[in-house]
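One chain of protein is taken out of this complex; the other chains stay put.
This part shows subunit A:
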């Protein structure tokens, strides 16, 4: 068949003819060719101009990772200090038997908020904060791929965090403990539980946003040549932890969704009198909660993996073994959740599985510690301050790990459950596995982030105060726990042998506080008189130490070509070439922010990615998203809905203005004889990956809601109840037809558009939302006759319907967005990133629709 009479126009999407052109990898000759001095200066000036930070009040519009990362870290640190003060008050109350310093209710608020804030406002966010701050440095990326998403996540975190932690100051805090067990939490009077649920859901969304940003950053923004086998271990850990967030947080979000439906509308998901089951919450919470321990531990130990080789002045021993540890721990940590539920009466054999997995996870966790020790043994160690903190952390963590092995044995846990032994254990793991390494990281990376050094002397004082204070506070708690002191009691009678131990803990806790005061002072004290620091103060070998001193905001002067794990040690010419702009993207001809996108496995250059700059939109979007979450706390819904609508409008505006417009030039010079495309769609683009990753998390949350349905079936003899009305089957069938049609129309639109049949594609994009709206309406009508507050069966049916209808609504907005983009010339047959991303969304949505409708339409008949 000749070219002319082919029935279908050739696909014109850009993958066909827009590929990188020129030489790659660069030759040694090309790399050693000097750059003229005046050109260097002109390039540097343009780059500086493109990356200039906004000043004055507009400073808050900054989105660059170096600004957002610092705000994020400082905010998380501030929340940590507040939660620490709460711990001090708790300790004061427990200093003496029968103490009445604070009331029982106040005490409950304090320990609930201490745990919640330390976990949700400090431990997880500080990982995101530090990663946003330093990951681009490790990868010599100018910025992460979605700077505004980072900024949006930060503002969500700040607003959500203040609303949650602030509740304690107005005596309205949650009181049911940081894991919010029903029925205590569902039946709790006041708004405390709602603040916890809605405020933290809001922050969890920000966590998932950060996970998307960091995963895509690690996979797609590495410098040319940085294959997966030579990327810094920190990047491996970030990848694993990002993946874990995608599977761990969604079950909690699903749990929050059900929980808040119970609190607000009395849908009895956790109420056994109406078919619900409080244990379901425990499952959903701990499917999140245990991996979460590793989500905070792994990135902190990743800091150790960067500090240790520097201290030993040699490459890490057992790089692949550490990758094994990270990935292996990431998986195994999902098989541990029931060890928090050993005393709930599950069959012994079930406990056995989780006990076994809890013991197995020790192996990969231990391997990385041995790899560190081996590196130190064979290296020429120069102990510095960060290493002191790492060493202290490893000692404490090992003790916490050993009690963890004890608690993983069910019979021991039966004895120690909910006692101070557990309090001691969890503080040992978190201080050793998280707090100490993070502080080590602050000392180690402070010169990178702020171009100043922290004080060696103050650092040592802080270390010994915290190290000694910590052990004197928490070591005796093992003992008092075994003596029978339960956790969370607000006071205790004297004469049980607990008195001295508690007093000792209280006194020592002030040593910890003094240590943190010294540390905090060291961080915030003015350092203007400090002389300029050396560029690589610790003698590290990884790319973050190519940073500019004094500070430049461009991230890296040029993006290097990398061939080893420690480029600064292995390639003595790297720094000079990088500084003179000998590598990639040394210029910003258009004075716009750009970075380079490379391939996932081998980091081959793929395209020049435009990076967004300062804007009010992320901040405003976060404020209104906050409204959508915070108003429902007070059971006022119209302003919440209005607020959510405004947030959506702002986000659409943000995407419309800045993303995926056809570029002025299809190809541009990237330096070193390489020409790269300026536009990508589908798997080559970062947006497609972000959609894929987001939807993976979304699918996990959906699976958790479906899990709830089947869980009720196992936990109750009469589920689905015989006498209860079912969703209307005909309407459920109609919903499937409508949503299937909407999916098919979306896929057709993408297909037609790519073959230059623009009018037909637009027609399909008109059919698609209409069909989707019809399908969603049918689904609503199918459950409209059910009364969800009478029993958990109609409640779970309605929850599934809500889930699908809301997602269909988002899908409709996306379809209309593509239609508008096509009409406005933003989306063309060649530039079709928007419709490709939307198609991906609809693939995921179709799966959710089919599963939901099978559960609503077929399962009741089959399971009765």
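Going forward, a residue touches a chain if its C-beta (ideal position, glycine included) is under 8 Å from a C-beta of that chain, and two chains touch if they have at least 3 such contacts; residues count from 1.
Methods note: contacts and distances are computed from a predicted model.
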From "Iron complex transport system ATP-binding protein", "Transmembrane protein", "ABC transporter permease" or "Carbon starvation protein A", the hidden chain's UniProt protein name: "Transmembrane protein"
Option touching the unshown chain, where A:353, A:414 or A:521 are the choices: A:353
Among A:328, A:386 or A:515, residue touching the chain not depicted: A:328
Among A:319, A:397 or A:490, the residue in touch with the chain that has been omitted: A:319
Touch list for subunit A against the chain that is not drawn: 225-230, 315, 319-321, 323-324, 327-328, 331-332, 334-335, 346-357, 359-360, 363-364, 562-565, 599-602, 604, 714-715
